[in-house]
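Only one structure is covered here, and it is reproduced in the block below.
What you see is the complex with one protein chain gone and the rest in place.
Chains here go by letter, A, B and C, matching the order in which they are written, and residues are numbered from 1 within each.
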Amino acid sequence: MYSFKNDYSDGAHPAILKALAESNDVQTEGYGEDRFSLEATNLLKRKIGRKDVDVHFITGGTLTNQVAISAFLKPHEAVISAKSGHIYVHETGAIETTGHKVIPVESSDGKLYPKQIVDVVTEHHFEHMVKPRLVYISQPTETGTLYSRTELEELWKLCGKLNLLLYIDGARLASAIASRKSDTTLPDYANLCDSFYIGGTKNGALFGEALVICNDHLKKDFRYHLKQKGALSAKGRVLGIQFLTLFTDDLYLKLAAHSNKMAEKLQSGIESAGFKMLFHSYTNQIFPIMPEEVIAGLEKKYLFYRWEKTADGSPTIRLVCSWSTEEKYIDDFIKSCSEFS
Amino acid sequence: MYSFKNDYSDGAHPAILKALAESNDVQTEGYGEDRFSLEATNLLKRKIGRKDVDVHFITGGTLTNQVAISAFLKPHEAVISAKSGHIYVHETGAIETTGHKVIPVESSDGKLYPKQIVDVVTEHHFEHMVKPRLVYISQPTETGTLYSRTELEELWKLCGKLNLLLYIDGARLASAIASRKSDTTLPDYANLCDSFYIGGTKNGALFGEALVICNDHLKKDFRYHLKQKGALSAKGRVLGIQFLTLFTDDLYLKLAAHSNKMAEKLQSGIESAGFKMLFHSYTNQIFPIMPEEVIAGLEKKYLFYRWEKTADGSPTIRLVCSWSTEEKYIDDFIKSCSEFS
Amino acid sequence: MYSFKNDYSDGAHPAILKALAESNDVQTEGYGEDRFSLEATNLLKRKIGRKDVDVHFITGGTLTNQVAISAFLKPHEAVISAKSGHIYVHETGAIETTGHKVIPVESSDGKLYPKQIVDVVTEHHFEHMVKPRLVYISQPTETGTLYSRTELEELWKLCGKLNLLLYIDGARLASAIASRKSDTTLPDYANLCDSFYIGGTKNGALFGEALVICNDHLKKDFRYHLKQKGALSAKGRVLGIQFLTLFTDDLYLKLAAHSNKMAEKLQSGIESAGFKMLFHSYTNQIFPIMPEEVIAGLEKKYLFYRWEKTADGSPTIRLVCSWSTEEKYIDDFIKSCSEFS
Partner (left out) sequence: MYSFKNDYSDGAHPAILKALAESNDVQTEGYGEDRFSLEATNLLKRKIGRKDVDVHFITGGTLTNQVAISAFLKPHEAVISAKSGHIYVHETGAIETTGHKVIPVESSDGKLYPKQIVDVVTEHHFEHMVKPRLVYISQPTETGTLYSRTELEELWKLCGKLNLLLYIDGARLASAIASRKSDTTLPDYANLCDSFYIGGTKNGALFGEALVICNDHLKKDFRYHLKQKGALSAKGRVLGIQFLTLFTDDLYLKLAAHSNKMAEKLQSGIESAGFKMLFHSYTNQIFPIMPEEVIAGLEKKYLFYRWEKTADGSPTIRLVCSWSTEEKYIDDFIKSCSEFS
């Protein structure tokens, strides 16, 4: 059965496998000090448009969030996150296990807004409460919504004013930047937050994320933190080679553009077939609202996740497209929607 | 320059790259629940000779030690390790960062002996001291020495008697088992400890270790611990495919046999050239004692690490062979030893 | 200015100072193994009606919650608490600093209800989320509301069914038990939860809480946890002597009865003066709703805290009575209410 469950169902983009094979006999240093990782770091700095950032390659998203956030905070400092934030819900307490509270903020669209941050800081006013110190957002959010450039600027400005760090989880950052609705580019991120990561796992890599640290104060000794949390790969070259490939000829954005295009086609096709969306998506995840019998029918042909029901109890599903999604499955899925309804 | 620095200088064995390429288009579940990981798990259980063990694939050794040990212990419980143990010296406090003390024991050969364990337990007799609960050993040790079957049995029996858990770090376990001096087989390990891991990174994989949990009491909820520590890979298939390949036709032991053979040839060649060893090695690392001028000469042609000096101040070096070490470099290195002396 | 700010404004009940003075020259063992602590332990067991519980005396409430909860849980296990729970709001992340997430549940009256617990457990269904394992409630709650015997029985039964531990924060437990509305006695608590603590600091002691562990599985090695968290007092006798005094002739309940009585008189007096309460209290804290000008007037004569405003924006205050509150201040406060309105 074809799967729309997620964007990490397949292997890697063929160019990555090719690069791994071609470099296989080269001997290198270990632990990220190999030539490929250094080259990839330089390439990313050029793409980001800033030579002064630090780049670290890490095997996965949860580990990236954990190492970064625990390295950036002192014991009594806490994180502000949307209640739907990945670190709050779906990382089994990876932040708390390093000793830090994650303060959840209600959010209908997965985004954090300035007023909410001000409210949290105002409420946490003395030493009997944790001290909010880092704002965690995802771009795009868990539900595929996007922060606009203006919104990011407002958050960044507010964080500066309130002495908060801004950290952006970019597990699907490529999909955000490649979005038809995007008004941000990769260099923007380096100028609008203290640290962010560029996800590879969900955009064509075998695995791997690139953490970018923009704030000078957060750079020191970071490799100690990586090693301590088990995030310094002996064959760091495997990460370097992958990011080198992804950022050559902008493969990274091309893959995300494909994912988004497939999702958009799927979305409008399903809408044409008479179904509404939980909200209109501009990234590679869409959230159709469908009657139970249609979902049940589709489940006979396709794999996908059910999502939370709407306020009035209507079932919804999540469909995710990836760099490898073939158009024929999009066409067939749309056709099937009509058949089962 | 050719490198004898370590056994993770190259990429992966070609069979692994081939398997990754061939499986690339297959869609799978994420997080280790894919068909490849399940198949690899079953294959390893057969090779281990026990269906009741649990197997988890993890990206690296430090992360494996950290997840396992922190999951197995209660907050006041501590680890006993040789002072040269990897977790004590070279993992940047990865165990301590999870809250547990590592109690170091002096060791001239990298091994722990029963009397030393008894002494630690006797000394830690009341609640003002941590409670020793887990014995950490490496097979082979950091210096390439080996525990015999009898020695492992004695440790295992003692641990049972003292209510201690026995955990074996097998970063280079293949080299130990494939050693000419070995009297242990893979199934032995499942019956002589509570948990151990089979290293892939240092034996032909791109990366990856297989943690084996033998003690029923330690199995529960282990995937929660994996996720919490960032050790549950989204594309777990990449680990599964690698271990599936390594354990097909015993490629795993064949690669280690090659590493050992190359190291043995290198060792006897250097001895014939008139140099002594820090101790005679039976695994893939050797430790020649050489005058400074010989080392300096060799450093012009080869990459390798200098090691701790002997008691009487003679310089030593470490040379590591791997699955990919070519014999011609062995021959040339030996020749060079004579040239520079 | 007389203070109604809290129940720890004064020193200790004179009987406690007397007992400390009388025992001052006696030499004892340290760290809670002195004769007074042992005697106090036995006395408490008798009062609790169970010889098989373990009792530990600890200097303060936050430390008690921290030691107990961190000792009871494994790293991936989490706590369920009302959003107003002391550990969630006012202990600066004392639970999270030991690695555990506290899952907040909305609560209008400070209490947790069975359905809410079932919902949390249902929602946390797999290893990408923390595993709820301990239910934290306070009796009385932060806002002075009380769980009835039936409610506690229901929670206890539910916890058993869902494999959850039930822990009761009894910082003001005496006030709950001595409440006119109470249908619970001290022995009830030992039979309706896994562990609870009896607060001394807020009921006449210089400081100190008595942690009671009822569940056999949670008792082992607890003194190690105490020492590790800095909660084992060298002169443990100071705690033992205080609890010995508090539980002799039921001084403990008498003091709480006085606090409650003063609060009740204050509440009905203020009501008679024409003011409403945020809710009717049966313990030693009351929460009058008052116009800003009345509050401002009272603030010239008395110290007390402002509380959260009501839903419709009316200001409220919190008044706390203690074992030492003198009736003349109650009378005067009530009179002042009328004067300033």
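Everything below uses one rule, namely that a contact is a pair of C-beta atoms (placed from the backbone, for glycine too) under 8 Å apart; a residue touches a chain by one contact, two chains touch by 3 or more.
Please read all numbers here as calculations on a predicted model, not as lab measurements.
In the complete assembly, the contact with the undisplayed chain comes from C:25, out of C:25, C:106 or C:312. Screening B:13, B:56 or B:100 for touch with the missing chain picks out B:100.
Check C:56, C:172 or C:227 against the missing chain and you find that the one touching it is C:227. Annotation for chain A: contacts to the undisplayed chain at residues 31, 70-71, 74-76, 98-99, 127-128, 130-131, 221, 223-228, 232. For chain C, the residues in touch with the chain missing from this view are 2-3, 5-6, 8-12, 14, 17, 20-21, 23-30, 59-67, 91-94, 97-98, 201-202, 206-207, 224, 227-235, 237-238, 324. For chain B, the residues in touch with the chain missing from this view are 75-76, 78, 89-93, 96-102, 104, 127-130.
Quick note on the criterion: only the chains that are shown with their structure count from here on.
Between chain A and chain C the centroid-to-centroid distance comes to 43 Å (mean Cα coordinates, whole Å). Chain centres here are Cα averages; for chain B and chain C they lie 51 Å apart.
As a whole-number value, the distance joining the C-alpha centres of chain A and chain B reads 34 Å.
For chain B, residues that reach two or more other chains under the stated contact definition are 98, 224, 227-228, 232.
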